[in-house]
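Complex shown without one protein chain; remaining protein chains in place.
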Amino acid sequence: MSLVRLTASDLTKAPSGRDARRRRSDRIMRGVMFATAAAAVIPLIGLITFIAVHGVPFLSSQFILNSPLDKEPGISNAIIGSLQLTIASIIVAAPVGIAGGVYLNEFASPRISSAGELLIDVMLGTPSILAGLFAFLVVVPALGFSGWAAIVALSVLMIPVVMRTTQEVIRLVPAGVREASLALGIPVWKTTIFVTCRTAASGLLTGMVLAISRGLGETAPLLLTAKGTNDTEILNFGSTMNAMPIVIYRYAYAADKLHIGQAWATALVLLVIALVLNVAVRFRTINSRVA
Amino acid sequence: MSITNGNRFGFGSGIRADSLFRIVFGSAVVVAGLLLLGVILSMVASSMPVWSIQTPLSFVFGDRWAGEVTQPDGSITGNYGAVPVIWGTAVSSVIAILIAAPIGILAAVYLVEFAPRKLAAPLTFLVELMAAIPSVVIGLWAAGDLSIRLRDSVEWWVASTLGRVFPWLSEDPNAPASQSVFRAGMVLAIMIIPMVVAVSREVIRSVPQSLREGFIGMGATRWETIRHVVLPAARVGLTGAVLLALGRAIGETIAVTMVIGNAEGIPSSLFLPGQTIASKIASNYGEAGSPTQVGALAALGICLFAVTFLLSLAIRLVVRRSMRQGGRVG
Partner (left out) sequence: MQQPEIESKNGATTPRVVPTGVPAIADTGAVSTTGNLVLQNLEVFYGGFRAVNNVSLQIESKSVTALIGPSGCGKSTLLRSINRMHETIPNATVRGTVTLDGVDLYGSHVDPVRVRRVIGMVFQKPNPFPTMSIFGNVASGLRLAGISNKGEISAIVEDSLKKAALWNEVKDKLDEPGTSLSGGQQQRLCIARAIAVRPEVILMDEPCSALDPIATLKIEELIRELRAEYTIVIVTHNMQQASRVSDSTAFFSMGEDRGGYLVESGRTPQIFTAPTQQLTEDYVAGRFG
């Protein structure tokens, strides 16, 4: 086919042949792409519907407030356990992650900074089961299946999340802010804590929420460490502990309807928490971007 | 003396405080590094009992997970073979990536290039929400709902058509397996699509608008512009997105454990139960009593770590390259 010089009068005719085919394939591909976007979202809708439909009938105040050993069993010990383990882990992970992220951005030489980036990448890319395996191999032989082991495993997973977010938000702090402070004769350490980190505070919080959200949802590392129990343990990290993901996993294969229903209901609770945390993070991020 | 040494704000010795501060903050990075080192060394150390009864080669290339075997002469040899779980990991991840990569990339293209703002925002939000759902919740849904749907639709259909020709796509129509490698792959696909979408979206957005306009200005349709200009310009970053998602699929544990069936050996068909490295560790640690049993699981951990570590390195190289390329484009 040779080059046809299109003129104005050609434009009034409906495109034919090749141009019509091009137009059609454009429309078809638009449809295909819309379908893929829908396909990416449909599972979410199916999942939420399914969990809600099966979980809601089992939601009750007893379910939330009672322990598995009560006459009307609930999952209170798992809720308490999840909260304790996550909070304890973030107490370990946040200082390490934030300090490390700040160091890599503010003080490290380019070479160390790039090595640190790689370290974070590798840690983020390490499957969570390996963090669990680490605690299982190192802590469990010494302390047994325990909250401590779970905290070690969860910290390994949370530290890189906090460190990466810290790095990203500290990078956004304008150099001028620091320089203004340093020019006033304020030492580096005070500038870093009271100026740089203060400016980035909401971003640092975002990182912590992301890490908490990850910690709350992890299952495999908890199975290998906290193991799960029917007892309610409060601040007794030396013993086995329960957590919501463990309940879901263990009850999913239970023989009786009640436990399977409780797995769905627990999943619903965990789902709602995950969604709320996600929305909160988004909201914060959007706000801080505007500001 | 007081002028040079003292700090007029009364913070004490500034220089000394600063260097102490650096050391404290720097040590946080060291702690993180030591933890990663601990993860590696703990697995290496724990796997040692295995290497006293079998070689690493026989572990990686062994096709059965038979445990310790007492030889006629009374000596004990190890017969731990990782091939079945490596096979399961590879196959389920490949199924996942084959489905998730095109869907995720095209969905990202749709969000960036076509979707009206009023539709793009909620769609993006939903996709990100999907990424935030704990894998055990996805596993529960998959085991209770999705898995059965897949069995009765795609699996049944493929098995009764292609399955007649290819044994590795067949199933017993009267007794379809309750769990399968294929379904694990599908669940993984659903789990990694949000990741592919999120990263691809950023990559596609970073393609300069002027390139799109240039091609559209020459009389190209939107799709031609995407195919000939946007996707080629974004290909390095998109590779990174896919590799990142692949890493996630390879390491995903609990959702896979809940649908793959955790059966020993290499299944003869994709529609039969199997096992991945991660699901094997998660389902076997409880029974692991002897040092070699624990050691064999640790050895599997080393394999898993090695793969994800190499992927992290590869992604870093890809990102560097795309940054260099981006510099040239910009």
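By written order: A and B. Residues from 1 in each chain.
Rule of thumb we're sticking to: contacts are C-beta pairs under 8 Å (C-beta built on N, C-alpha and C of every residue); 3 or more make two chains touch, one makes a residue touch a chain.
Values in this document were obtained by computation on a predicted structure and should not be read as measured data.
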Visible contact partners (per top-of-document touch definition) of the missing chain: A, B
Contact residue for the chain not shown (choose from B:233, B:246 or B:281): B:233
Residue, one of B:102, B:176 or B:208, that touches the chain absent here: B:208
Contact with the hidden chain (one of B:216, B:263, B:288 or B:313): B:216
Residues from chain A at the interface with the omitted partner, ascending: 1-15, 18-19, 22-23, 26
Residues in chain B touching the chain absent from view: 116-117, 208, 210-221, 224, 228-229, 232-233, 235, 325, 328-329
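Methods note: only the chains that are shown with their structure count from here on.
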For chain A paired with chain B, centre-to-centre distance based on mean C-alpha positions, whole Å: 15
Residue ranges of chain A in contact with chain B within the complex: 22-23, 25-26, 29-30, 32-34, 36-37, 39-41, 43-44, 46-47, 50-51, 54, 95-100, 102-104, 107-108, 112, 116-131, 133-134, 136-138, 155-156, 159-160, 163, 185-190, 192, 213, 216-220, 223-224, 245, 248-249, 252, 263-264, 267, 270-271, 274-275, 277-278, 282
Touching residues (chain side chain B, partner chain A) in the complex: 7-9, 11, 14-15, 17-18, 20-22, 24-29, 31-33, 35-36, 38-39, 42-43, 45-46, 102-104, 106-107, 109-111, 113-115, 123, 125-130, 132-141, 143-146, 190, 193-194, 197, 221-224, 226, 244, 247, 250-254, 257-258, 278, 281-282, 285, 294, 297-298, 301, 304-305, 308-309, 311-313, 315-316
